[in-house]
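For this view, one protein chain was removed and the others were kept in their places.
On to chain A.
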Amino acid sequence: MAALSVSGVTRRGLMWIVLGAPRREFWSQFRKEKKPVVAETVEEVKEEPVLVCPPLPRRTYIPPEDLQRRVESCVKEIFGSSVPSNWQDVSLEDGHLKFGLLVRLADDLGHAVPNSRLHQMCRVRDVLDFYNVPIHDRSKFDELIASNLPPNLKITWGYWAVQKRKC
């Protein structure tokens, strides 16, 4: 009984092998055709230009000495030659002109007007006042340490970290 069943299994196995081999050869052709196609597309994707992040822009801004001259020249470029002598009172109502001027100044000086203050820029004078304010990247503590402190006031940075390590 056992011998018969073993022979039956082996016969069936042989049958499977006999039937499977030509099928595998039949399908292997398609498999071979597919593989090179997939590899090509993968390579194409990798060949796209890799986007590299440019270095972070500095947040510190110090107004240059010739700020007024620069702003005036930008105004003349954007508004054309029809700029009155009081160029600081020119209104920025028009979207195109406002956008052009603010983008030109931002690219020139490396410092842009933030969203919260865009609606306050109604005239060129407002833009000038904005760009006259320097921006520092220091924290409040660094500013305090750098400023003139009375002799009985000491600022220790990292005090609590030291205490925690002691405990």
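Basically, contacts are C-beta pairs under 8 Å (C-beta built on N, C-alpha and C of every residue); 3 or more make two chains touch, one makes a residue touch a chain; residues count from 1.
Everything that follows uses one rule, which is that contacts and distances are computed from a predicted model.
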{"item": "Missing subunit (named according to UniProt) among the choices \"Myotubularin-related protein 9\", \"Histidine-containing phosphotransfer protein\", \"Proteasome subunit beta\" or \"Large ribosomal subunit protein uL4m\"", "value": "\"Large ribosomal subunit protein uL4m\""}
{"item": "Hidden-chain contact residue, picked from the options A:83, A:112 or A:145", "value": "A:112"}
{"item": "Chain A, residues in touch with the chain not shown (by the definition above)", "value": "48, 51, 53-54, 56-57, 59, 94-96, 98-100, 102-103, 106, 112, 114-116, 118-119"}
